[in-house]
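One chain of protein is taken out of this complex; the other chains stay put.
The letters A, B and C name the chains in turn, as written, and every chain counts its residues from 1.
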Amino acid sequence: MRLDETARGVFVISVTPFDDRGALDLSGTDRLVDFYLAAGVDGITILGIMGEAPKLAQDEAVAFARRAIARAAGRPVVVGVSAPGFASMAALTKAVMDLGAAGVMIAPPGGLKGDDGIVGYFESCVEAIGADVPFVLQDYPLANGLHIPVPAIERVVAACPSCVVLKHEDWPGLDKLTALRAREAAGLRRLSVLVGNGGLFLPHELSRGADGAMSGYAFPEMLVEVCRLAAAGRQSEAHDVFDRHLPLVRYEGQPGLGLAVRKYVLAKRGALASDAQRKPAARLSRETVAEIELLLARLAAATEAGASPLRAAGRS
Amino acid sequence: MRLDETARGVFVISVTPFDDRGALDLSGTDRLVDFYLAAGVDGITILGIMGEAPKLAQDEAVAFARRAIARAAGRPVVVGVSAPGFASMAALTKAVMDLGAAGVMIAPPGGLKGDDGIVGYFESCVEAIGADVPFVLQDYPLANGLHIPVPAIERVVAACPSCVVLKHEDWPGLDKLTALRAREAAGLRRLSVLVGNGGLFLPHELSRGADGAMSGYAFPEMLVEVCRLAAAGRQSEAHDVFDRHLPLVRYEGQPGLGLAVRKYVLAKRGALASDAQRKPAARLSRETVAEIELLLARLAAATEAGASPLRAAGRS
Amino acid sequence: MRLDETARGVFVISVTPFDDRGALDLSGTDRLVDFYLAAGVDGITILGIMGEAPKLAQDEAVAFARRAIARAAGRPVVVGVSAPGFASMAALTKAVMDLGAAGVMIAPPGGLKGDDGIVGYFESCVEAIGADVPFVLQDYPLANGLHIPVPAIERVVAACPSCVVLKHEDWPGLDKLTALRAREAAGLRRLSVLVGNGGLFLPHELSRGADGAMSGYAFPEMLVEVCRLAAAGRQSEAHDVFDRHLPLVRYEGQPGLGLAVRKYVLAKRGALASDAQRKPAARLSRETVAEIELLLARLAAATEAGASPLRAAGRS
Partner (left out) sequence: MRLDETARGVFVISVTPFDDRGALDLSGTDRLVDFYLAAGVDGITILGIMGEAPKLAQDEAVAFARRAIARAAGRPVVVGVSAPGFASMAALTKAVMDLGAAGVMIAPPGGLKGDDGIVGYFESCVEAIGADVPFVLQDYPLANGLHIPVPAIERVVAACPSCVVLKHEDWPGLDKLTALRAREAAGLRRLSVLVGNGGLFLPHELSRGADGAMSGYAFPEMLVEVCRLAAAGRQSEAHDVFDRHLPLVRYEGQPGLGLAVRKYVLAKRGALASDAQRKPAARLSRETVAEIELLLARLAAATEAGASPLRAAGRS
């Protein structure tokens, strides 16, 4: 199974499980993957920024990818291979594609200069990883400070046939999404657009033409449900479901702190044995934990009141 | 009336009204100030970043301040005086304090180096504007890229007795707020802390010890109500009121685009004759307008359902 | 006299003279302008970054421009009008053009997004200042973090007929200069290119097609001599003259500190009554002063030894 421009739905951004001493928790990977699959995701993206990828040695990254791919039972697994150099990127790509990954994801470095710099970078990536490996272009200026204008995306699409998905996390990004879809209507090769940035604008982005989400919110079943409702033309219900979660989505979206929040909730939900992160890592203060608990209690009450279809999945 | 560390409640961040050709709408200032006062705010902050301050010539800034202060009928008006040089900062400060402003607000430039650079900058500000002018320290890294650690704030508090309010907009910033309050419990002179960043975390920040909000959300009566409920110990209701508005708060929080959203809503609510901004300005696409309208309709339905006390104020 | 694309030679970046209490030294302006003219410059650029422009109130800026233009005795004076908003930019432009300025200089702000953002910004500038005012596009990423790719310059040239000079200070920038000249050879309207960045690569830049320098080194007669020799095809002598000054050019090029060094030397040479800067300003430590004195002594010895044509001018 190869990633292509028909990718739709939720490719959940997976965390990476560690034990309390910071060792990779390989057996915990099974539980985590099962949790994601039970939530109804269409695919899994591992070793992204929120997957603590840079904190893993390469052999650890490969070991984790092997386990996740094996457990995903045929669901596509996309692997983040962003690296400061092409040697590491190529080596990791080869390893994970040999293991059965569906494709890879690449975030460009922040210092690229102009559209030429951006297009040249992705051309070099393709040269390094091979033109046969489908890849996700990650557009995430909040993380790397790089603005990628629509004309640069167009040029990457033209220059790199293996670019098949855009992970859209520009902020603000709604009109950018619309502009890209307009270019496609005018003849540009179509990309799958899966949105990130914590899913903060998911229902609006689906209305603007996104195909789904590549995000890692701790209740992935909400992302699945919103995508399902939107695809069925039930916009209003999609917003209803989303808005009940928005207080926590916003709280999880705090830069630097968000991953600790997400892992705390995933651990509480049983998806992780430990919420440990490798250093450098934000720690949850006592007050932060209390706020998360408050938000979880309010979410539970709201979904109860709303007779939410999430209840079952939320407790799976 | 002088601003001091007892400032509480909502000091609304005022927009600046322009007509459709970009001229300052002085008479519209009255209507806008009346709108804010009717919403129940405790004070008004003009000429901040969201007040398009850098786009006004200095005589325009003074003319607007004169009108706003006169109309505020005794409510404190704080004036943003951030400027690339101290000559302009001092001249504007003198002009607005002579007109009866309660104090000024200063955002440091982004390039300061280290805690020494930050403290030295504010010492120079005080030297420029006079030690008798109370000022608000604006801590807004999302806008200027400058991180101000708590130890630097402590040193500014010690070095500058006229620093009386912190406009807290760091993100994430909840633990920073707690850390500052802990330092005060240990003896540091107390500041009023009014939170900004669009109010995105307002109920949590109030629980962490904030005294109120200095933010400009297009429904300022919500900020007022949340502060009132929190002050009365009714946390849960404060969250209820806030969460109904969160979808729009989040939408208004889009960098660059947010002011256009805010002005659109304010104009629709009758607080502005025109939603015009001076250039450079983001424009609302057709799709964006539709999204705002959707969010307003959903907000109206939610507050209806919630028997919200906002209804009357929202239509004042 | 209007600035146009035939501008050549040295448009010296003028400092702004202050007295020891920080007041604008208007009468000192005459002495400074005389010094620059005696050094053989072709024009003067005032109120640039090294002219402490943001530290002046607008009436001070106009007063200084009036005096400098009057004293320049017909030599073209270009005025920096960069400002955070178009209202201030337009007002200052109108004032100085009425006083007889040859044109204005505009540095874009750092946060522009993509080529569209850059081109749109300069279109708005032209709308604000008037299409009849010739302007210098300042390309200075070290100061504002904005990379302006050659295709964006091409688009500004096409969209803005009043853009007549490029102040070239990208670093590295030699190949960029060559690329621009190649585009002109292919039909792009020609710009005058005057180089800045302290003149650090001046002889190379002249070989690459620059028309001269817009820089403010404390020995402007060196810049004049290098441009003269290069224009006469005497590259090797141009390098000889330049290299004798390079240790001081490099020392003056220190970010933040450089202006203090420059003013110290200008004061020592009699061009300024005081080396005072307005705050915020770097101060020269005792060790720094000793280093400048050492570099001046070595420069004097080197030019002596080299039978330099600078001697007379250097003492003018």
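Here is the rule we go by: a contact is a pair of C-beta atoms (placed from the backbone, for glycine too) under 8 Å apart; a residue touches a chain by one contact, two chains touch by 3 or more.
Nothing here was measured: the structure is a model prediction, and the numbers come from that model.
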item	value
From C:Gly22, C:Pro151 or C:Pro247, residue that would touch the chain that is not displayed	C:Pro247
Candidate in contact with the missing chain, chosen from A:Arg8, A:Arg181 or A:Arg278	A:Arg278
Sole contact to the chain not displayed, among C:Arg155, C:Arg208 or C:Arg228	C:Arg208
Residue, one of A:Ala91, A:Leu188, A:Ala231 or A:Leu296, that touches the chain absent here	A:Ala91
Footprint left on chain C by the chain that the document does not show	171-172, 174-175, 178, 200-201, 204, 207-208, 239, 243, 246-247, 250-251, 254-257, 285, 287-288, 291, 294, 298
Contact set of chain B toward the excluded chain (per top definition)	113-116, 147, 149, 151-152
Contact set of chain A toward the excluded chain (per top definition)	52, 54-58, 60, 83-88, 91, 120-121, 124, 127-128, 278-280
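Here is the rule we go by: only the chains that are shown with their structure count from here on.
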item	value
Centroid comparison with chain A (C-alpha atoms), farthest chain	C
Distance between the centres, which are taken as Cα means, of chain B and chain A, whole angstrom	34
For chain C, residues that touch 2 or more chains besides their own	none
